[in-house]
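Apart from one protein chain that is not included, each protein chain of the complex appears where it belongs.
== subunit A ==
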């Protein structure tokens, strides 16, 4: 029941609304009760409302408002990218993006693969049922 993900300097968050939708950013300062200053290696540092952020489990070790190069180094040291991509949340997003970019032929191939997989599962199940019966 207690909160686990806090808004703090170094908290990695995902932008969930607006022009930078889907971007992973780091909170580098808190402006006031509603807004934070965020920064990421490939964007200009800007302010954003907390409502537009979804906090993640990842936290990095930085001082308040670090230089861009310091930030990048801290992110690499903490290995944010691989931690994100290995987390179940990050994996889900990667799969969603892949599915959205599938072309018509790819979707057809996926359908064939699902049918094949379903067939294999049903065969195994039938074998197991027979063994029990």
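The definition used in the following text is that a contact is a pair of C-beta atoms (placed from the backbone, for glycine too) under 8 Å apart; a residue touches a chain by one contact, two chains touch by 3 or more; residues count from 1.
Note that contacts and distances are computed from a predicted model.
Note on the omitted subunit: UniProt lists it as "60S ribosomal protein L6", one of the names in "Histidine-containing phosphotransfer protein", "Leukemia inhibitory factor receptor", "60S ribosomal protein L6" or "ferroxidase".
Touching the chain that is not shown, out of A:43, A:65 or A:102: A:102 (per the contact rule at the top).
Think of the hidden chain as still there; on subunit A it touches residues 100-105, 108-109, 112.
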